[in-house]
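Removed from the display is one protein chain of the complex; every other protein chain stays in position.
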């Protein structure tokens, strides 16, 4: 088959005048772990719900292996889903919960029993089959929900912020389990989250949603190294922005003059970067060098705050144009020693590590 | 006055057989920002509630400027407190909330008005005086609670996880505000949290609580660089632990043999590190170097997982003795390029950056 | 929304049927009675041959009707005050106290809601005869108070449970003494619960008829009892007028209470 496994074709969802999802277009390969990342209200969950059939798109189509899904009602789509909230059936035991989709499909009892114990083993909850959901922790409940969603071997598994109700430690533990289960089963996963770290940890590719649209799709490294919009740069990783103006442009690069006249040459640009345009120059806090003495080609600034954060030190500095720059120094870095608020410092950076957005 | 400003003297709190706080002893200087850091149930909140007079200690004493506080009922202690939950008076406007402690103290109206507007300005909520609490966001409510607690110039301000109900972004914003307010007012703050990053960001000193006791008190850098117990090492920053045995000891340092015979010499130790003792060797993930080719004095391991996390890359490796080691490489580090699960790697570290706990 | 009301004809049909049923057997009789109270026929002919206010004139001209309304108001008023005060104290103890038998005590206070009224009436009647409270105002108030207390305790307990104790603690740390904190912070914060308790207590007493019949004496009759006893003699349009006024008062009080509640909650 030459067509992609799952195709989202121009999906749009409107409520009256409000556009929740704006012509989203995306292809997903078989076995891929694709994450929809974005702030709340960016349309990522709505897109997932449309895939699940729990909402209907205003226009557009969803194709699975080349056939449209929209004609099929939710309960016949054969798609697995894990919800943000705990959705175990409260009156059924863990085993009966996992057996539910198989019972509905009228599978023979022997097959059901075998599948249930295999699914519970997959999520490492063997021996919990007789436990009632109310007696389990949130993390265990979401693992059972995962087992239930995988019990009928769905071609696609949807996950709608399944870990958002859990605390950080448990979240990381279950992220690891999800990654393992993805590798073991090879199921295609569409995962919704607003947590960039979770997205980076889990995904093959990430689609960054903003205001109902996909801003950029790519691997975590791609999105971090080559953000195409300011929104993506802000959402993935930490970033500093300085105001500047294009002096000379061409070939996807531009020379940029900052507020106090400081020139940065040959910065890769995104957007229409004609001369004279105002741009935002993006720097990554950990790619900025900090010097205690003046250096050529570096930006003068004053330290406003120094915070030690375990494995690194955050320095907040203010440039001569009163713009705030965050710098991250690794633990034990010599220039962090004795640094304190009010110190004069000079900031250096490689223009090729910066990006300019119009 | 030679005595410290606030003294916690052997405070103990018992419920039947359960000891919630076990003989806690701590001196706090005037104007200090002291944080009680620990997991839930470690006794940090109970200690705070005893300071506030909302609970009574089983034994021990609290001295403020040399005089005991325990004889004074809560409402006469003149201590400010911000609670974990939102505690604005729901039937009073923001201005009336802030005025409440002054009304109770029967201050003249002109003074009340002046103080309220000054307090609201301090938390940057000028113009919100007539707003009802229910119409405000959680972050705003906690800022009003802060203004109310500071309105009567208390010598000590207690804060019991005031930001735990807020999301991460808002939390960081208000942490910054709290730090600023601490600097502007010079009030002595006792702050309870279970979030190490919050503690590092805010505090002058941190008291790490574990099972009702203070394990260690110090600045963030001290706790991170010189943890005195394994608990502190685990709680502040990330850490790896390898099992080992002391071969030779003396002078606070020991030579340690790891499981597969690998020797680490002159590791600073804590606890009673006599020869033959089993110890846990602690390494910080960012102080480990990773090599793709064998090197002398380095530990062979196999990569199990590589996760790109924006500004750095986490590598999970397994040693020959099947122990898990996490390594953190900064973004763009040459040895991260192309690294993947299954690769053989060699781990190097400076023994003086390691610590051994018995 | 899986259940889109307009899409599922079957649901709509069911809901329409239930609405029709309730309207038919609840609203229609009330409207019917209201219409009769304005009808000119003495024999309750429907539809009335003409319209008149005569029965209302008769009602207000008869001192016995006015007297019974006054008795109702006095009893209900006394019950309301006692019920809210006792309900508040009981709720504070039940919600905040930690003592054995708390659950049993709560159950005891709620029991009057579920006991058969007729049995309670018979029992109170026999008991009051014996202890000499029969036919007295105090007896009347105490009997209705027992019926009203459960509503008061439930309303106030719910409000107290929804009120975060930390807010009171905050007031105390602000310098208010424990009693000052309760008066200036806790009471206003649960005012909607106190108000609901008052409204329910008033209505329970105001509308109650079974116990009232047993408690009543010829000189101490509440409005519902007066309607009842008049009805025993004769089904006159005056009863329809009295019933209509009673419904208007009740519904008006409920609407007022809804408005006040909204205002209290802002």
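Every chain is named by a letter (A, B and C) in the order it is written, and numbering of its residues begins at 1.
By definition in this document, a contact is a pair of C-beta atoms (placed from the backbone, for glycine too) under 8 Å apart; a residue touches a chain by one contact, two chains touch by 3 or more.
Treat the numbers as computed from the prediction; the structure is a model and nothing was measured.
S.K.: Mind giving the shown chains that are in contact with the missing chain?
M.R.: Contacts of the omitted chain with visible chains: A, C.
S.K.: Decide which residue listed in C:30, C:66 or C:259 touches the omitted chain of the complex.
M.R.: Touches the omitted chain: C:30.
S.K.: Just name the one of A:13, A:44, A:148 or A:201 that touches the chain not displayed here.
M.R.: A:148
S.K.: In the whole complex, not just what's shown, which of C:183, C:231 or C:259 touches the removed chain?
M.R.: Missing-chain contact among the listed residues: C:231.
S.K.: Name every residue on chain A in touch with the hidden partner chain.
M.R.: 52-54, 73-81, 83-92, 100-101, 104-105, 132, 134, 145, 148-149, 152
S.K.: Suppose we count only contacts with the excluded chain; which residues of chain C make the list?
M.R.: Against the left-out chain, chain C lists 1-6, 11-12, 14-15, 18-19, 21-23, 25-30, 32-33, 36, 44, 46, 86, 89-90, 92-93, 96-99, 105, 108-109, 111-112, 114-120, 122-124, 126-128, 130, 142-143, 145-146, 149, 168-169, 172, 178, 203, 206-207, 209-210, 224, 227-228, 231, 235, 239-240, 243, 246-247, 250-251, 254.
We take it that only the chains that are shown with their structure count from here on.
S.K.: In angstrom, rounded to a whole number, how far apart do the mean CA points of chain B and chain C lie?
M.R.: The answer is 55 Å.
S.K.: Going by the touch rule set out above, which residues of chain B reach two or more other chains?
M.R.: Within chain B, no residue touches at least two other chains.
S.K.: What positions in chain C touch 2 or more of the other chains?
M.R.: none
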